[in-house]
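All protein chains but one are shown in place.
Labels run A and B following the written order; every chain starts at residue 1.
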Amino acid sequence: MLKELKLYPKFVSMSLRSTLSYKADSIIMILSFIVSEAVSLATIYLIVGTVPAFGVWSFSTLAFLFGFVLIPKAIDHIFTDDLWILAYWAIRHGDLDIYLTRPLNPLYQFVAKTFKWDGLGEFAVGIAVMCIFAPQTGIAWTFGGVMGLIVCAVLGVFCFSSIKLLFASLAFWVKTAGIFLNTIYSLSNYAKYPVRYMGKAFASIMFFVIPFGLFLYYPVECLITGVNIWWAALWSAIAAVILVTLSLSVWHLGIKRYESSGN
Amino acid sequence: MIELKNVEKHFKKPIRGKGVWGMVKTLFSRKYTLVKAVDGVSFTVNDGEAVGYIGANGAGKSTTIKMMSGILTPSRGEILIDGKRPYRNKERNAVLKTIGVVFGQKTQLWYDLPLTETYELLKHIYEVPEAEYKTRLGELIELLDMKPFMDAPVRTLSLGQRMRADLAAAMLHNPKTLFLDEPTIGLDVLVKRNLINAVNALKKEYNTTLILTTHAMSDIELLCERVIILDNGKILFDGTLNDVKHMFGDKRDITISTPSPLDVTAVNEKFGAAIDRIAAEDGGLKTTFTIDALKLHSSELLNFMFNNYAVADVKIAETGIEQVVEKIYADKNLDIDGNAIVNADDTDGSKKDEVNDGTR
Partner (left out) sequence: MARGRLKKYFIFTKSGIQTVIAYRGRVALWCLGAVINALLMGLLWWAIYEFSPESVIGGYTFPQMLMYVILSAIVFEVINSDSMGTIVDDVRYGLIGMRLMKPINYRLQLGFTSLGSFVACMAIVGIPMIIMGLIVALCAFGLSGIVWYNVLLFLPVTLLSALVYDSIGFLFGQLAFRTQAMFGVSSMTNVLIGFLSGSMIPLAIYPSWAQSILFYTPFPTMVSLPVRLFLGQVPWSELGISVAVSIAWIIVLNVIAHFAYKGSVRHVVVFGG
């Protein structure tokens, strides 16, 4: 573990310098992200605007939720963006081979090599949206509340990346892992909506099966409804432990399969 | 020392159903065909040896290399590198620190950065002490003539330069053994020669054990004393380069040029079956006799020719390993790519080198 930690700054600096020659591309990526999220937010605005009140939610509170959801997504994008490559073609192209010949954890090597700094732009947008709408939400802000939210965000990163890893690892078994990952990823966008109103079945799935609702939506719902946010933190922690263990196990099974059946 | 003991590698190829429903069925079905990519391979390589590992596509060469370098686990049998197994979790890392791998079709260099960046990273991964790293890198730059392109981003390098850089990358941590999986693929003749000479220089300098898979026989002739021929997962031949040649006779091609078309009747009468083949070109002005020097001395044939014909010019060529290996495959009715061929006497060896250019 120590070796991986010591090596990480080196990987990051190499990634940063690699992308320096592609400045225009990074700007386009940030622009594309802003456009996507703006459209997403506008959609929410238009839909919520058709009713005078959406339960406990108003546009401001939904916008705040929106900003919060962006945070773990952005951080995950910064560190683990290469998981998309794993899902789509890394296995078939034998990209993992060279990592297996080195005395260093192959998953670490695969993920550490990309540090997508345009994710920092996404992170900033998330923070900005939260700050803009926070005053209008009518939430009674306390120090504990803010800390709780931050803890939830951090745990959310682990949950989010684990889910990505889990579905990306399916690539060891099927060729369509990329499509599954894409579908699951777009499911995460629905955590920006009032999950609890969208039917018992959907809410159950979002809370307990693929728990985007649990670690993205629930913390903010707690703040809005006055429930202690540390309950959300607890749930997020439980989810994080389960998801991290599960995803790493699937990855290990996948690598074992790779080593026994090639690609 | 590298030991392979009855190593087998089986792949289960599921019998795939067609379409989406077929895909779902395949996930749940247990029907599969067993492909034995490596079927009972045993050999030992001593320190400092250079072994050429050749065979048709799909014969199992890359699979064997992958098992030796920690990528695949053998289905049966054992691989020991200095007594440790590269596929066992506890023994892996120790083994991996002593080997270097070069894949001809893939690079391990960071694409957008200069070489030194990748080398620094490798230095940390393999925990090479700074002083040792500096000396080593200096030597490698010198040996492989890399100074002109050390500062350029890797994406701007030519294939030959990149291969040399990959070679240096694999040698940075002073590995005892170097595995080369088709390192000269896609390179033109001159660059191929340079790269192989570079590998040779490395081998001499550091006494590295070398295991090389290739389709280019010229690589082996320049580099290896020992040849292992793999066919359908089994070892067809394991011996020295000379042994291979002599196994199928020590062939010579003697080409005689004459001022007027040559009438070979007298030659045929005298030597008959001792001559394997007679080929005429230029309307009989050039005649090539293929003989087995173990059966008929070149001097006998030459003396006869000089005494009975007006000989303008003589050319003698020893058949290279290409033709020998082709004969091995011809004897099994396969060409060098493992495809069945109709005419087993096809000895146009030169163009087979270029067949496997291109990416995977």
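Here is the rule we use: contacts are C-beta pairs under 8 Å (C-beta built on N, C-alpha and C of every residue); 3 or more make two chains touch, one makes a residue touch a chain.
Just so you know, these numbers come straight off a predicted model, no measurement behind them.
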Touch with the omitted chain, as defined above, among A:M29, A:A87, A:L107 or A:M130: A:M29
Chain A, residues in touch with the chain not shown (by the definition above): 22, 24-26, 28-29, 31-33, 35-36, 39, 42-43, 46-55, 176, 179, 182-183, 186-187, 190, 193-194, 197-199, 202
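Definition applied: only the chains that are shown with their structure count from here on.
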Whole-Å gap separating chain A and chain B, where each centre is the average of the chain's CA atoms: 47
Complex interface listing, chain B residues touching chain A: 11-12, 23, 27, 63, 66, 69-73, 75, 87, 92-94, 96-97, 99, 101, 103, 106, 108, 110-113, 117, 120-121, 124-126, 153, 360
Complex contacts: residues of chain A adjacent to chain B: 6-7, 10-11, 14, 17-19, 21-22, 93-95, 97-98, 100-104, 113, 173-174, 176, 259-262
